[in-house]
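Down below is the structure, laid out as structure tokens.
Shown here: the complex without one of its protein chains, the others still in place.
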Amino acid sequence: MNNKNILVEQLDKVLVIEISRADKKNALTGLMYEDMTNALNLASNEAQISVVLIKGQNDLFTSGNDVKDFLNRDPNKEPAAIKFLKTISNFKKPVVAAVGGDAIGIGTTMLMHCDLVIAADNARFQLPFVKLGLCPEAASSYLLPQLAGSRIASELLMLGDFFGADKAITAGIINSTCPQELLIEKALSLAKKLANQPTDALITTKSLLKKNQASFVEDVMGEELKEFSRLLGTEASKEIFTAFLEKRPVDINKIHAS
Amino acid sequence: MNNKNILVEQLDKVLVIEISRADKKNALTGLMYEDMTNALNLASNEAQISVVLIKGQNDLFTSGNDVKDFLNRDPNKEPAAIKFLKTISNFKKPVVAAVGGDAIGIGTTMLMHCDLVIAADNARFQLPFVKLGLCPEAASSYLLPQLAGSRIASELLMLGDFFGADKAITAGIINSTCPQELLIEKALSLAKKLANQPTDALITTKSLLKKNQASFVEDVMGEELKEFSRLLGTEASKEIFTAFLEKRPVDINKIHAS
Partner (left out) sequence: MNNKNILVEQLDKVLVIEISRADKKNALTGLMYEDMTNALNLASNEAQISVVLIKGQNDLFTSGNDVKDFLNRDPNKEPAAIKFLKTISNFKKPVVAAVGGDAIGIGTTMLMHCDLVIAADNARFQLPFVKLGLCPEAASSYLLPQLAGSRIASELLMLGDFFGADKAITAGIINSTCPQELLIEKALSLAKKLANQPTDALITTKSLLKKNQASFVEDVMGEELKEFSRLLGTEASKEIFTAFLEKRPVDINKIHAS
């Protein structure tokens, strides 16, 4: 691993991937996606690893994609975030996620590719794509309606407001909650429990569960990426990101041209 | 607009469509569907409109399709209700609905084509098709199992009993509730909030959310319509509608021939 913002550790048969960039609220850069992708590939190839646990800290998961990173995207290169999402969505072994504090943008959409998600009871989730002049990613335009129903999916994706752990449970994004101070401990214990199941049965079951959505997920990610890249180039999203970095209000007239 | 039972008004960037036929519990006639279809087409073509709000009054949405209208259907002509359903299911801009009081039949099924639905906490919903000797419409036989799961979809569609706003939330038909006296005000404020989002991002997001079900919805509407039209001609449904209009009990022997 070439970057100390992603920490990787094996505990028994569990590979633990920790997002660790406290000074930037765990915002994810291209390098961090690459490290997470590499860690998943390592877990994939290592017979002694049965389960992956993705976590931040008890009080923070990730504030999402690094904003500067968005503006510096090379349009001719597959973004590292997309490579990470493809890798996690095709990953054969079970993935557990532990969400403490904020899970914003890809912090929420990556959960839709995990198998079990436990969150602190005061965790907050947000899908702010439309607010930023962008559109859903990570196949969330397909997966969230399946999980939450079309009404709730529209609400969370179109309004883009924060929502709490209770709503994340009814929306099917997470499995359960626990007190914040117990989060990492509980999640690790869950991952180890899963790793103790008969291996072949476990992997086969994940494969069957994913089989009927795998091709949709890949197609939808492609459709979303096309629109996402186009929207990144519009005056609306440029104005929103620039205003954010310049800490000034958005010029409302620039965001309503269609 | 050629009919005062559908009132249309633009408020900021929101086109408000009001069902207004108090003496007949807002029952929908062919003309009223045509007016709603025309209003949607107007909103579609008008760049200054970003969002549509469909509402009745604080204490009434609609008692559903006008019964006499059912009996007078010309079997060789596409019913105005179907044209309305096709239009709303393919509509590109977000649609908010406000449900106060009763939402019966198409009053409930049309909600499955809206993006955000807010209801009065004492609203009532009903899918009485089977009770009337008919079958689901508006692709509800496909959309309701997706929203509510097969068990609850079967319950609501096969038994056809009234259900309340709490059940409508867990069934994924509506987003949230509010006190009845605040309904229209809250719904308008929600529609305006949506209309303030970046336009391109909003429309693109709706398009992505609908993409993977659009072709199913159209096919299912066709299959349902074929059966619906056939069932309208059976002795069972004729007996049920006639008994309703003559205010006498149904002859039970006539409704069990299969």
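Order as written gives the chain letters A and B; numbering starts at 1 within each chain.
One rule holds for everything that comes next: a residue touches a chain if its C-beta (ideal position, glycine included) is under 8 Å from a C-beta of that chain, and two chains touch if they have at least 3 such contacts.
Since we're looking at a predicted model, the values are computed, not measured.
Chemist: Considering the whole complex, which of A:45, A:76 or A:212 touches the chain not shown?
Modeler: A:212
Chemist: Consider the whole complex, including the chain that is not shown, and state which of B:135, B:168, B:190 or B:209 touches that chain.
Modeler: Among B:135, B:168, B:190 or B:209, only B:135 touches the chain that is not shown.
Chemist: Check each of B:90, B:180 or B:234 against the chain that is not shown and name the one that touches it.
Modeler: B:234
Chemist: Spell out, residue by residue, where the missing chain touches chain B.
Modeler: 129-136, 141-142, 145-146, 148-155, 157-160, 216, 220, 223-224, 227, 231, 234, 236-237, 240, 252, 255-258
Chemist: Can you list where chain A touches the absent chain?
Modeler: 47, 50, 94, 112, 114-117, 143, 146-148, 172-175, 193-194, 196-206, 208-209, 211-213
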